[in-house]
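A protein chain is absent from this complex, but the other protein chains hold their places.
First chain written, first letter: the chains are A and B, and each begins at residue 1.
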Amino acid sequence: MITLASDFGSPYPAAMKGVVLQQTDTRLVDVSHDLPRGAVRESAFWRREVLPTFPPATHLAVVDPGVGTGRGVLVAQAGEHTLVGPDNGLLVPAARRLADEVDWFHADAGDPASSTFHGRDVFAPLAATVHDAVAADEAALAGHERLTRIDAPVDCQLPEATIDDDSGGTRGWVLAVDDFGNVVTNVPGNFLDGKDAVRVNGERVPVAETFGAVDPGSPLAVVGSHGYVECDVNGGHGDEWFGLSPGNDVHIEDV
Amino acid sequence: MITLASDFGSPYPAAMKGVVLQQTDTRLVDVSHDLPRGAVRESAFWRREVLPTFPPATHLAVVDPGVGTGRGVLVAQAGEHTLVGPDNGLLVPAARRLADEVDWFHADAGDPASSTFHGRDVFAPLAATVHDAVAADEAALAGHERLTRIDAPVDCQLPEATIDDDSGGTRGWVLAVDDFGNVVTNVPGNFLDGKDAVRVNGERVPVAETFGAVDPGSPLAVVGSHGYVECDVNGGHGDEWFGLSPGNDVHIEDV
Partner (left out) sequence: MITLASDFGSPYPAAMKGVVLQQTDTRLVDVSHDLPRGAVRESAFWRREVLPTFPPATHLAVVDPGVGTGRGVLVAQAGEHTLVGPDNGLLVPAARRLADEVDWFHADAGDPASSTFHGRDVFAPLAATVHDAVAADEAALAGHERLTRIDAPVDCQLPEATIDDDSGGTRGWVLAVDDFGNVVTNVPGNFLDGKDAVRVNGERVPVAETFGAVDPGSPLAVVGSHGYVECDVNGGHGDEWFGLSPGNDVHIEDV
């Protein structure tokens, strides 16, 4: 199984699928081709959350603002999962979530036909190659002729916010905004334990377990599906109500 | 085969796919993850129109504004099709279109990891479970340990408009607006039989069989692919021209 993800929209992902299918007849699964465009850290967050739901697979991902420059071509072996993509941090949080020990490799990029579409010219054929190699021999990557082991990739950290023992508040940031406009912070969900309301950047909002617990159009703080505090609006757009975007600081404290 | 539909956009559907593929290796088919957001009745219409084109399958759908509240978890057996989703009406018109007799069940939701993403935590694993059960024994649902037969689900009616014998007009409503901006009413298509033009909420528009029969940018009333009168614009946006949205009243009468 090869999963595909990118920030390409349409129709470039199809070229990656075609190239992969020239080499292998394994199952393809589209993860998303609407990852936040050019946003490596946000996209890395989404991959960290989604990939662990999958059975062992080769995961191809391309969010690659440095396409054609000197950035490396990364392959990661994380337990029974293999990840392929640019060495810009995109693969790192997912790989570390999938396995305690990750083997990192740089791949020879070959002589790509273009300098602007390495999804088609470098990453898709490489994903098919490493998929078939691992399918034939799960230890194949360690000695693969196109791969060179490296100590560490370009890093991408997604730290959780910590709770201040004195003030009882927490200063975190926005990891992502989803398609519903829900604002996913990096504040651990247990910060909301036992609270009826909190202040989010000074604004008081109720704490609830479900969207349906507040009126349509009303804001809430909720433990989202990633285990973090989310700043949402029932049936509306939390990002607009709270005025928050990915990367923004968010200060959540007791009322 | 398991089909997947939701109003999730991207990338949450991938988490449902991953969860399903952990349990079963059957074929997955994306129906749509851009169902009208939070709009149960409109989404129920689209499912009623699309699912009968499929061969026997398990159909997973999640448009679930009540996620995490007390709403039930529904499984419907409609002939050789099995439908899984929230008990909020979403599955009902499709199930009734697929079979004259439908068996309805509530499923035990288990202890979901989140209160906001039952697509991943409840419906996807349940869809895989009932798919594999039915694949092994088509009568498996009746005695399944996670299912309890119920008399009737939360209903969702999509009645057709009726023609007024006196005035010759019809008062209906807008079932849906498609991605082209075509306005799908619930007025049966045969209302247009033998007519050259009609009034739609007072506005005279020609009746045509094809978009190409009127000039680009011009409005028309046409029997759409669902068998209903549609209020469309050739190469344009019928919803804007007619000022109509889903749920709006629409009065169509002779000129």
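The criterion applied here is as follows: a residue touches a chain if its C-beta (ideal position, glycine included) is under 8 Å from a C-beta of that chain, and two chains touch if they have at least 3 such contacts.
This one's a predicted model, so the numbers in the text were calculated from it and none came from an experiment.
**Q** Which of B:35, B:60 or B:244 touches the chain that is not shown?
**A** Within the whole complex, the residue contacting the unshown chain is B:35.
**Q** Quick one: which of A:11, A:159 or A:194 touches the chain that's been left out?
**A** Touching the chain that is not displayed is residue A:11.
**Q** Touching residues of chain A against the unshown chain: what are they?
**A** Residues of chain A in touch with the missing chain: 8-15, 17-19, 21-22, 28, 30, 37-38, 65-69, 113-117, 120-121.
**Q** If the hidden chain were put back, which residues of chain B would touch it?
**A** That gives, for chain B, the contact residues 1, 3, 5, 29-35, 46, 49-55, 178-180, 209-213, 222-225, 227, 230, 235.
FYI, only the chains that are shown with their structure count from here on.
**Q** Using mean CA coordinates as chain centres, what's the chain A-chain B distance in Å?
**A** 31
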